[in-house]
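Read through the structure below, which is laid out as structure tokens, and then see the notes.
Here we show just some of the chains, and they stay where they sit in the whole.
Here the chain labels run A and B in written order, and each chain numbers its own residues starting at 1.
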């Protein structure tokens, strides 16, 4: 079974570790043994955290775009609604699912657009789009893949703006910098072999100093301090 | 303090990773430092997942059977009911414990048989039978021990039926195949030294190819694809 999934992750933080903006979105193709992506699309988004409720629509679009390039058997979206198919998802269910009024409000606002993309995918490729969220390993791999790219995007931004920048990473993961890019490894229990990856095509990692620390006010979250080197 | 505990675990999955049947039950004797079993009984059960509510009765019987062979100070059953003794467990408490109507229905159905075995154990050996469930390390060791045996039982079944078989493992664990059998190590936080074990007396592991993968739709769960080698 091949799965396409998408997620957005990593956040620019202020000096008090409050979230300012969400950095990147990625869609991934994941096949057995479901440890990493075999294909992906990634994009910088830098979306205001307050307006983050709409990113799931863009995530669905990026799943659709990846489907245009490669086959899959099912699509996993980062919405934790009991693995129900987008087609079957109705506003009536939201109250049964115990979703808060505020979350319901945001869901109802994006649902028409989500459904449109869902229908497009189902009609064209004959596969389901599931609101599976946190139960999905491919969604986690999409989170780590977008997180790995977010590191590179934020390094580029920090270098261009000549500004020390704090980047909050996804929950329970840790970067490992290798010659040509960066892996983002899961630190969740039983996910020691799950990871995302981004290639540093522009060699931006050579132009910044990066130090890792734990977010003191949010257990399980790590952050990076990205310090541009002097331009020569 | 020596503890006898039992649990059933591992499941045959269909190609969409849905649970078809529960594979094995084990009772274990566990003493300090509570990392693995010092004695055990294990059995293949291959019970229809729909009828899985009764396995706890068989688990209690296997605790009783192990008690006939070895001493212990207390029995732990895989029922998460606040460590209350079976003797003191009354239907009135179930509603106080916030147990769902459906779970209560199944509990009430098995309670008379459970109590009978509990009384038998308490009268004969003077020890308590506790409904401690997920709080118990010995129950976890029983889960891992039945899981390790489930791997061997499923290999035998796959080999006999000449059929590729998917086996879903217990939550957050990973097998390690050694010369004479298989360990099943916990991947839960703070359980890195907790494991189950099964001896491969029939050398069935030589007759199959096994590959491990993550269950894409259930985070924390791993599964094995068991492929019988050609009979010669």
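The definition used in the following text is that contacts are C-beta pairs under 8 Å (C-beta built on N, C-alpha and C of every residue); 3 or more make two chains touch, one makes a residue touch a chain.
Keep in mind that this is a model prediction, so the values were computed, not measured.
Taking the whole complex of the structure file rather than the 2 chains in place, the copy count of the single sequence reaches 3.
One rule holds in what follows: only the chains that are shown with their structure count from here on.
Superposing chain A on chain B by their CA atoms means rotating through 120 degrees, a value rounded to the nearest 5.
Centroids built from CA atoms put chain B at 36 Å from chain A. Those residues of chain B lying in contact with chain A across their complex are 15-17, 171-174, 187-189, 211-222, 225.
The touching residues of chain A, counted against chain B in their complex, run 1, 3, 30, 32-35, 76, 83, 132, 134-138, 140, 188-192, 194.
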